[in-house]
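Only one protein chain is missing from this complex, and each of the others stays in its spot.
Chain lettering (A and B) follows the sequence in which the chains are written, and residue indices restart at 1 in each chain.
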Amino acid sequence: MLGKGKKFNKLLPYLLVAPIVIWILVTIFVPLISVIKESFYSTGFIGTKGTFVGLDQYKAALTSSAYWTAWKKSLIWVLGNGLTQTVLAFSVALLLNKASRMTNFARNWMIIPWIIPTIVVAIFWQWIFNGSYGIFNHVLQSLHLIDKPINLLGDSFWSFPIVIFINTWHWFPFMAVIVLAGLSTISQDIYEAADVDGANKWQQFWRITFPSLGKITFALGLVGTLWSFNIFDTIYILTGGGPAGASTTVPVMIYQQAFEQFKIGQASATSIITAIFLSIFAFFFLKFAGPKEE
Amino acid sequence: MTVVKIFRYIIGILLTFLIVFPFYWVIVSSFKPADQILKPDLFPKAFTLVHYQELIEQTSYLTNLSNSIIVSIGTMAISVLIVIPASFALYRMKFKGRKFVSRLILATYVFPGILLLVPVYQLMADLHLVNSLLGLMVINVTFAAPFSVWLMQGFFDNVPIALDESAAIDGAGRMRTLFQIILPLIGPGIATISIYAFIMAWTEFAFSSVLINSDALRTLPIGLNAIMGQYTVRWGWTTAGAVLALLPVVIFFAFVGKYFVKGLTAGAVK
Partner (left out) sequence: MKSKKFLLLIALVIVLQTVLAACSSNSGGSEGGKDKNANTGGGDGKVTEITLWHMEEPPNRVKRFQEITDAFNKANPDIKVTAQVQSWGDAYSKFPASIMSGTGPDLLFTIPDYTTLIKELGVVQPVDDIIASLDSKHGFLDTALEPYKYEGQTWAVPIFGMVQVLWYRNDLLQAANVEPPKTWAELKAAAEKLTSGSQYGIALPASKSMATDQVLYSFLVSGGAKHVINGNNEITFDNEKTVAAYQMYSDLMKFSPPDSNTYQWGEPQALFNSGSVAMAIEKGQYLSTFESESGRPASDLGVVPMPVGEGGEEGSIYYSNGIMVLTDDAAKKEAITKFFEFLFEPETYGSFVNAEPGLFLPVTEDGSKAESFWNDPVISKYKDQVEVLIQASSKGALFGFTDGVATKIGQVAGPNYMAQTLENIIIAGKSVEESVKWGQAQMETAVK
């Protein structure tokens, strides 16, 4: 390292990362300590005093069927979102990979579902899917596919898929931009050569496109999965976790434990266990699917 | 027109419809008078601005709007101030603990955030930041900064090390190098993370609800939720409220959108 003051240069990186590190440590890890502490006490309603119960609440979480049912829902959530978002994102990206006035415009504006607040997203789709006045029902009825309006968000089978759809609508454009970015790095020459070799579009996609996007799919896979897993607002605003628990994923269940059943201690333990599971996932993902460099 | 081309057109139209229709439908509905709003007319038979009028006059929309703007700009600024130096160090320097920092950043995604609500409240109370816009900015930065650091990698990597080295030969210190050489070249990157932080702050709900007590300091999503809470069936207000809540950020995006997409693109590539 060249420059004046060897000591300053040695300290410099630490000084530069200090603000963000301190920020994260103070605003996330300090509160986290509080959560860890609570997990060992049987505190009920927030602010009341609980008794020390050690690892009891951890045991309770691990043996509760409600918790594992929520995990099942969360896995469906993560996979459902991951798959639909990936399919839609790739479709959009492949379509827009040519330069033209239309695609330029689309490329800038298609991200619009992502920039609006989740509450507005919820209003949009509650309005469309409304069981009494929704336009979706009206269209189905005029096409004579159904004779009475159906209540999708309140249906014990359909509500979860619909919420997954709505969340996908909210997020896939963001993914599409990133995939599009990756696509733009693949030079056209490779495709032209493949054309000459007689490969069709499908083969080209799987042999050229997909592998070249390795780093991006890795990043999206890891961060996207974690982000997706922890989504709470969208589900809660749309269905409150219902009907009858149909859309109660792990974050929703934790919220209910804390603020509806008034069992803050138990909810804290459940959160910590969940965080541990997610960390294990991240660790293995990095190890086996990760790129070879940092 | 080959089959593939027709296929492309159809898919294109469907996707466009999928993205655009919800916007169209809510906007159109917000202009229908109360007794017509429940009818499925695709184009309003009667046109009225009464919902918007009532919202602006009877609710604190304008106050909420200015609060959202203040919080979003503040988040944007602070975020950039802490992310750029950290990214410079992470991507341009070798030091012990480099891995720790990037692991730390990843760790922020692992925890189901909602349970942090109450402990963060207590933390903010200790820092005397409850019921303040500054408190909102602080927590928004926490959520925007990690991803921003990740985004900056591509931009830093795009600036050739050769420039750093030649600057060093000329006798410039690391900081001079950052400010004079690198910063100007990563302009698009800065734009990208600024916009990202802005949008994150604009759309934040859970903490904005919990950390603010007085109506005068509420942000837009919370204000919208308040009028919706009791009136989920006043669809006129709800749809108009939704339009008013997204209008500012869409207008903002009309000006800066292409920088963001360009930046997201460039950042993602590396």
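Operating definition for what follows: a residue touches a chain if its C-beta (ideal position, glycine included) is under 8 Å from a C-beta of that chain, and two chains touch if they have at least 3 such contacts.
Just so you know, these numbers come straight off a predicted model, no measurement behind them.
In the full complex, the chain left out of view touches A, B. Checked against the hidden chain, the listed residues B:Ala168, B:Ile181, B:Val210 or B:Val250 yield one contact partner: B:Val210. Listed residues B:Thr16, B:Thr48, B:Gln122 or B:Asn158: the one in touch with the omitted chain is B:Gln122.
One chain is missing from the display, and on subunit B it is touched by residues 34-35, 38, 58-59, 70-71, 73-74, 77, 117-118, 121-122, 125-126, 128-135, 137, 184, 187, 209-210, 213-217, 225-227, 229-234. Panel shows subunit A; residues 44-48, 130-132, 148-151, 153-154, 156, 240-244, 256, 258-262 of it touch the chain omitted from the view.
Basically, only the chains that are shown with their structure count from here on.
Of all residues in subunit B, those touching subunit A in their complex are 4, 8, 11-12, 15-16, 18-19, 22-23, 25-26, 29, 38, 40, 81-83, 85-86, 88-90, 93, 95, 97-99, 101-102, 104-116, 118-120, 122-123, 138-139, 141-142, 145-147, 149-150, 168-169, 171-175, 199, 202-203, 205-206, 220-221, 224-225, 228, 235, 238-239, 241-242, 245-246, 249-250, 253, 257-258, 260-261, 264-269.
Per the touch definition, subunit A reaches subunit B in the complex via residues 1-5, 9-10, 12-17, 19-21, 23-28, 30-32, 34-35, 46, 88, 91-92, 95, 106-120, 123-125, 127-128, 132-133, 135, 138-139, 169, 173, 177-178, 180-182, 184-185, 201, 216, 219, 222-223, 226-227, 229-230, 232-233, 250-251, 254-255, 258, 264, 267-268, 271, 274-275, 278-279, 282, 294.
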